[in-house]
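Below is the structure I would like to discuss, written out as structure tokens.
With one protein chain held back, the other chains of the complex are shown just where they sit.
Should a chain be cited, it is by its letter among A, B and C, assigned in written order, with residues numbered from 1 in that chain.
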Amino acid sequence: MGSFQARTDLALEARESISEADSTLRGVIMEESYDEEDDIRVTRVEITTKNAAKALGKPMGVYITIEAPRMLEPDEDYHREISQVIADQLTDIIPDADKEQAILVVGLGNREVTADALGPHVVDNLFITRHVVKEFGKAAYNKKRMNMVSCMEPGVTGKTGMEAAEMIKGVIEQTTPSLMIVIDALAARSTRRLNRTVQISNTGIHPGSGVGNNRNALTEESMGIPVISIGVPTVVDAATIVEDALEKMFRNIKDKEQEWQLEADKNTLPELHNMYVASKDIDAVIKRLSYTVSEGINMALELE
Amino acid sequence: MGSFQARTDLALEARESISEADSTLRGVIMEESYDEEDDIRVTRVEITTKNAAKALGKPMGVYITIEAPRMLEPDEDYHREISQVIADQLTDIIPDADKEQAILVVGLGNREVTADALGPHVVDNLFITRHVVKEFGKAAYNKKRMNMVSCMEPGVTGKTGMEAAEMIKGVIEQTTPSLMIVIDALAARSTRRLNRTVQISNTGIHPGSGVGNNRNALTEESMGIPVISIGVPTVVDAATIVEDALEKMFRNIKDKEQEWQLEADKNTLPELHNMYVASKDIDAVIKRLSYTVSEGINMALELE
Amino acid sequence: MGSFQARTDLALEARESISEADSTLRGVIMEESYDEEDDIRVTRVEITTKNAAKALGKPMGVYITIEAPRMLEPDEDYHREISQVIADQLTDIIPDADKEQAILVVGLGNREVTADALGPHVVDNLFITRHVVKEFGKAAYNKKRMNMVSCMEPGVTGKTGMEAAEMIKGVIEQTTPSLMIVIDALAARSTRRLNRTVQISNTGIHPGSGVGNNRNALTEESMGIPVISIGVPTVVDAATIVEDALEKMFRNIKDKEQEWQLEADKNTLPELHNMYVASKDIDAVIKRLSYTVSEGINMALELE
Partner (left out) sequence: MGSFQARTDLALEARESISEADSTLRGVIMEESYDEEDDIRVTRVEITTKNAAKALGKPMGVYITIEAPRMLEPDEDYHREISQVIADQLTDIIPDADKEQAILVVGLGNREVTADALGPHVVDNLFITRHVVKEFGKAAYNKKRMNMVSCMEPGVTGKTGMEAAEMIKGVIEQTTPSLMIVIDALAARSTRRLNRTVQISNTGIHPGSGVGNNRNALTEESMGIPVISIGVPTVVDAATIVEDALEKMFRNIKDKEQEWQLEADKNTLPELHNMYVASKDIDAVIKRLSYTVSEGINMALELE
């Protein structure tokens, strides 16, 4: 999360901002499936035309949201189910997923800040094969088809002095993968979604407001290869939480003069913009979630 | 911080809640000194009578607050100044600080949650001598007087299944120190104080509301030896932040009916009570603060 | 491993030093089972009389050695098999394993030295229940019988200033478990056994040569409750390796004068006594082994 600057703008918002009206828009295909037994909901939104992209303020592409409230619980079997759903969705969204390819998996974030350590922990648990295949061939795994999987953890700009995008682009040019998967902890807009949603997209990551700052984008355009992003909301921006609470207040206030006063108060909380909100058992949560996501990737990438 | 349950009730509140009226109360001695050059303010409140303790709702004892706004900055020389102030205050508050003694330093908190790792990191940096003195005598250090310093990191109840107080009491009975120093990350009531205040007291730590739950108290009464606590606010309770913002609103609302409405809204935020707010550069902050505190302790405990 | 001082004197040596002649000794019962499919060998030696104990130079009790060469491989299914074998042997050796009890699990070692971090990592992965059962009763787990499991990581003397035995004894007296399980990384005598052997005993841990230094023993006698130890050899003492190599040489040298010369050379390697030897992929190995051991304990302790 680059010290928790909201780097990402993913499927979650898409789902939120797409009202029923939108879903009948030409150029928007929305599908939803719900596994009642496991209480896992998968929403898939595809924006297929430039017009629709403009109307929704989002790049064309696929946005998948996996919602699983029980993801918070330490139930191993359940997490295996979620890993399987992640694997299925990845297999679906990865171009030519049935063909052998070279895949670079990138774990964004800061290993030393618990709530931002998802990306680094995910790459810790991956099944890495590139160096073995390069040296010994697929024979080493006794398989007919084998992806070459590599991974990196670029670190955060405050510690490296470099943008993650710069480092990743350099590594891609040297090691020539055909696909990049990037994992990141997200800042959600609401505590309700913390640690129970996985978001997958093929539109890449647009840090900041996505305006201008293209130098840091992790997209097919900037990286030169398809980019699949996997995000899990693990924190909420502190200012967002307070603002949301205040918004609620506003709705109940009719007196215009008072509204003006409240707006003024709202502006007295700028210090919150350097703060984040996280769950108190964040260490156990991140451990479990990162394992669940890495297992999903391992399943998706292991050919036979 | 025991998964950030506010375990502590320290000097900060004392200073806050002691208005000018209180400071003229019999049984309350308040001193303040300010180092203008370094912008370090030290406030010392001593509650000397049962009546004053009752009036203020706090145990009798000494409450020291060191405020140093620049503590946030990565200036090594400045941190050395703060370490020196901490050392001076410890030397002042430790009973018989000029005599050799056996001291157990306890780092509360959870090493795996960045914002709660202050206690464990502080004990990592201490100068531990007990085992050497026991085996080789003071001669090993070529000093006339040498404290026997030991330390422990009890961990959090959710991971050990035991209260820190139980473990510490057991260790005290077996290793018979004459003094205990306990370090803890605190949950502040306001973001303004985060990471820039050190609180020292000789009244111990009263987890929870201090009512009834005496089994978990870390006090001279429960531990059998004097207890000096050192606390640094590193997080804010998320609910507190929102409530504070809402309180501000209330003040500006005269309409009783609306106030009632807002009160109702306030009750819709219970999920926040399992959340905490921390600074985005919490990893660097904790690293620096823990080093500053441990150096302060090392200076205070090193006899010659 | 207390900075890798060989703290332990467990089953491995027992198996080694018990020749065929010994196994016919009165007071020594030796059983061996071999699972050919999984290549897991379990050897159980029980010393039942004082005479036998004296003859073998070991306390009376049970010594179990699980040998599984493939333990080195990252095969999850295989590790589950080993966890099951560990669970079975624990169930066998724990007194009244079918009855509800309170169990303290202790992870010895130094979390910051990879090869010595086995104990701390094992307790990280345990299913801890004591605090929940104490607060909510067994009902919280919806089970008829539930053990109260707690754990601690005492740290190494060089960092705490205290002996692990002092700390553990204190914690036992305060929290009154009925059984203690202690996990430790061991220093093997030969590289052949590294990371592929699990040793279980009910005779406790006798640090050092077991002579005199009873203050630091972790035994039923010193702790007041039964002590089950689980050890995995993860390092070899460097001096041992060289000495073993030299011993081999001696065997091939007939000339007495030269033998005397070599003996002299051997004495020129004292610096090695502060060194240890570990496998180059020790990080991955410790991660896997600690998970395998903790799963074994979890299985053994979970009543229904």
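Just so it is clear, a residue touches a chain if its C-beta (ideal position, glycine included) is under 8 Å from a C-beta of that chain, and two chains touch if they have at least 3 such contacts.
Keep in mind the model is a prediction, meaning the values are calculated, not measured.
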item	value
Left-out chain, listing which of the shown chains it touches	A, C
Residue among A:Lys50, A:Lys159 or A:His273 touching the omitted chain	A:Lys159
For chain A, residues in touch with the removed chain	124, 128-132, 148-155, 157-163, 166-167, 169-175
Residue ranges of chain C at the interface with the undisplayed chain	3-5, 110, 112-115, 158, 191-192, 236, 238, 241-242, 245-246, 248-249, 252-253, 255, 258, 261-262, 265, 268-269, 271-272, 274-283
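In this text, only the chains that are shown with their structure count from here on.
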item	value
Contact graph of the chains (line, ring, star, complete, other)	line
Chain A-chain C separation of Cα centroids, rounded to whole Å	43
Approximate Å spacing (C-alpha centroids) for the pair chain A, chain B	37
Centroid distance [mean C-alpha coordinates] between chain C and chain B, Å	39
